[in-house]
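Below: the structure, in structure tokens.
Below is a slice of the complex: some chains, not all, each in place.
Letters are used for the chains, namely A and B, taken in the order the chains are written, and counting of residues starts over at 1 for each.
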Amino acid sequence: MTAPPLDALLALLALDRLPRTGWLLAGVPAPESIAAHALGTALLALALGPRVAPALDVDRAAALAVLHDAPEALLTDLPRSAVECLPEGAKAEGERRAAQRLLAPLSELALTRFQEYQAGATREARFVHLCDKLHLGLRWLAYRRAGHGTLEEFRGSLERLECAEFAPCAELQRALLAAAGPRAGGEPAR
Amino acid sequence: MTAPPLDALLALLALDRLPRTGWLLAGVPAPESIAAHALGTALLALALGPRVAPALDVDRAAALAVLHDAPEALLTDLPRSAVECLPEGAKAEGERRAAQRLLAPLSELALTRFQEYQAGATREARFVHLCDKLHLGLRWLAYRRAGHGTLEEFRGSLERLECAEFAPCAELQRALLAAAGPRAGGEPAR
């Protein structure tokens, strides 16, 4: 048995300090951390997963969600504006290498689960990709209710989300948009 | 199919804002959130779980870790000094009722997984209980290296942790204590 992966475990603690940069750029003062987003995605998978038919392996979906942004402990959360400026494919390549450096020492299972998520070839992986986006929508609803403005671009992302494969995801999408109410007339278009 | 549990999902977002109060009381200025602790516990389960023999259901262990502190979204994180002042058993009773209110609407699976964790009757549940404590030890090591003082009580908890059932846990316990180095002479005993 190999030694415990102390360096990788210490590096992963940074997920609690690293902010989700999209919220920062949109003016949210002390936004959600990457860690909180990953946990929330896993909780969402545990909430919606059991409602999906035919049945998913919900525990594996939770594990995928726990790991889905873990490489950002080395890469940080690159916002859309960064991805647009970096060369085509740079972010995906960065995630691959960061996963290799960080998750391979953790355990072979951890790396395998991350790669399943990234490949998106299983139903569980595609389901967790939707949970990732729906958790963004949930956070948007909460920030909007709490009075944060200038977040309308996040509504657009939620509206355009393609949820047809998983009915409970489509239902939550509708519930989030209904709870948010209509686009405010005075809100800047961004 | 029932409506998506929007209220419970919004309530769970508080895990990102709620601090782990033990660090606050010990003087750590902007400590880890409950969400970050739960995510870290799940990552630890994915790191150590595959090394355990005989094999564990590691995905289910990850799900247990994701849920293990979820009721604190209603209850908040009660530090040791609070538990000592509250009536005997009050905290466990509070967790039970909070889990019922928060996790039952999420999904039957979420509640079942939390109850498995709380009962501690399966190997996976006992393993995640150790991961919970070892993540505290990992955070202690990181805070200590980062220069935070007055955290020696956390070393004591780590030293006293009983890890015999799971060898990889005992190994990480030893690695954490070795990495921390000796108790500083000048450190207050608390």
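Criterion: contacts are C-beta pairs under 8 Å (C-beta built on N, C-alpha and C of every residue); 3 or more make two chains touch, one makes a residue touch a chain.
Note that the structure is a prediction, hence the values are computed from the model and not measured.
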| item | value |
| --- | --- |
| Copy number across the full structure, from 2 displayed chains | 6 |
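Please note the rule applied: only the chains that are shown with their structure count from here on.
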| item | value |
| --- | --- |
| Intercentroid distance (Cα basis), subunit B paired with subunit A, Å | 22 |
| Subunit A partner contacts - residues on subunit B that touch it in the complex | 1-6, 8-10, 12-13, 15-16, 32-33, 35-36, 38-40, 42-44, 46-51, 57-60, 62-63, 65-67, 70, 106-110, 113, 138-139, 141-142, 167-168, 171-172, 175-176, 179 |
